[in-house]
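Omission of a single protein chain aside, the complex is shown with its protein chains in their original locations.
This part shows chain A:
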Amino acid sequence: MSFIDADKRKFFNEVKEKSRQPIELCYQCQKCASGCIATGFADYYPNEIIRLVQLGQKERVLNSSSIWICSSCETCGARCPNGINTAEVMDALKEMAIAAGMVKEKNINLFHNTFLNSVRSHGRVHETSMMVIYKIKSGDLFSDMDVGLEMFRKGKLPLFPHRIKARGKIKDIFNKTAH
């Protein structure tokens, strides 16, 4: 890609390298967007995200909600005639947004952190405590109370976590993969 601005080039190269996707090949056929049901609820279509990356628009891309609302369904990549797996690009962009402190969808990122903390301490997610912690931290206390209680009554939300034996090993994996 030719750029007039070194920062823009740098951003493009970073995304390309981190996502391992041939982003430069996108010719805006929009097949990805026509199959994407998630970004109907967010700010950019997947092809727009790719185009913005091609143009080195760091702020706009990292601040977008689309990268978080993407549900990683992989429809876009499966259909892309140029073999661009946009879901992988979205993941790379989320990591970069976190590193840059530009997380648009704070609750989604909070959910991921809460989830992974649960895995780090037990080796498995303990859904009950994970949901409670998420609810408290996000301040969204009362939605889903009814389903939550119903699941609890049906024995689907166990009170105690199942702790695996090799927790040391799991902590190790977390530590060694930490940025």
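Keep in mind that, in the parts below, contacts are C-beta pairs under 8 Å (C-beta built on N, C-alpha and C of every residue); 3 or more make two chains touch, one makes a residue touch a chain; residues count from 1.
Note that in this section contacts and distances are computed from a predicted model.
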Undisplayed chain, where the name is taken from the UniProt record, one of "Transmembrane protein", "ABC transporter substrate-binding protein", "Heterodisulfide reductase subunit B" or "2-oxoglutarate synthase": "Heterodisulfide reductase subunit B"
Residue numbers in chain A that touch the chain omitted from display: 18, 37-38, 40-41, 69, 71-75, 77-78, 85, 91-92, 94-95, 98, 105, 107-113, 115-116, 119, 123-125, 127-128, 131, 134, 138, 143-144, 147, 150-151, 154-158, 162, 164-166, 169-170, 172-174, 176-179
